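What you see is the complex with one protein chain gone and the rest in place.
Here is subunit A:
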Amino acid sequence: MGEMEQMKKEAEALKTQIEAARKAACDTDMASAASGVAPAPRVQLKTRRTLKGHLAKIYAMHWSTDNKLMVSASQDGKLLIWDSHSGNKVNAVPLKSSWVMTCAYAPSGNLVASGGLDNMCTVYNLKTPVIKTVKELDAHTGYLSCARFLSDTEILTSSGDTTCALWDLETGKQKTVFLNHVGDCMCLALSPDMNSFVSGACDSLAKLWDIRDGQCKQTFQGHTSDINAISFYPSGNAIITGSDDCTCKMYDLRADQEVIGYQDAALNSGVTSLALSVSGRLVFAGYDDFNCNIWDSLKGEKVGVLSGHDNRVSCTGVPVDGMCVCTGSWDSFLKIWN
């Protein structure tokens, strides 16, 4: 038997073993375990702010840890920093490349980052008298789909080149490359304890990585198309994913499998983005059909809808204090709801 045939055979055997072990742990599912939990109330949120200023599709937004400022990125070639309370624009950062796909706010509030089809992650200092580019992180060989700061000195990126990377912002070099996906990496999310992160990719898999040793620890299957959005559950022991297959899923890290799905036969649009309320009970998922559906994460039921955008909802975000949810859209507007 050829070497490749041999390896395929061994891989199949291991997959069967893993499936059997998962099945053995699968003595119930989340909806059943949550049968004693009181239903979530019907959620009716109002638009409190409509932030107007971008001139083209918005692709990404990210809250600052101060719960007030946020950054948004649009293919009009700008990052805008907003004061969400007043609705005013605080800063505008012109981008060298307008094909932006992601933006991020550092936990300190000092830095923001952006990246996209230029394959680079550019980091800007907001605190200098004039906003300055402090680093251009250039090593990915594919588009930059997502970036998240760990601190002012480290940032994680995910790329269309199928890898994720941890960068040292002082040297501008990659410290660790996370290679295991076989499709474009579309999204990443940091664990609450900052020791690990999860990535979602076009190979329809989600992977859990140890930041320090660079290893992939767990792989989650089930989606049948690209995973566009991913988030850690606030408890730290589950993740939620959103996919082009029109569903979201919760994967339990300790049981190593999917425990509930969020889907509706009537929904045939892909999920573009997701964000969780502070307790994790509510999942805000943005879809291609211009809506953001609100799911009860424990019972799997749809408990509300945020309607108001005139085009695809491309990004969603809940600030650390959980006081609102922000949606951003290809219609060029951001809306704040609570």
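Miscellaneous remarks
Assume a contact is a pair of C-beta atoms (placed from the backbone, for glycine too) under 8 Å apart; a residue touches a chain by one contact, two chains touch by 3 or more; residues count from 1.
Convention: contacts and distances are computed from a predicted model.
Candidate names were "Sorting nexin 3", "Alkyl transferase", "Guanine nucleotide-binding protein subunit gamma" or "EOG090X091L", and the UniProt protein name of the unshown chain is "Guanine nucleotide-binding protein subunit gamma".
Only one residue from A:Thr171, A:Asn195, A:Asn237 or A:Asn268 touches the chain missing from this view: A:Asn237. Within the complete assembly, A:Val278 is the residue of A:Ala92, A:Met194 or A:Val278 that touches the hidden chain. The chain omitted from view is touched by exactly one of A:Cys146, A:Leu298 or A:Val313, namely A:Leu298. Against the chain not shown here, subunit A presents residues 3-4, 7-8, 10-11, 14-15, 17-18, 21-22, 24-30, 33-34, 36-37, 40-41, 43, 45, 48-49, 68, 84-87, 141-142, 161-163, 179-183, 215-219, 233-235, 237-238, 252, 254-257, 259, 277-282, 297-298, 318, 321-325, 336, 338.
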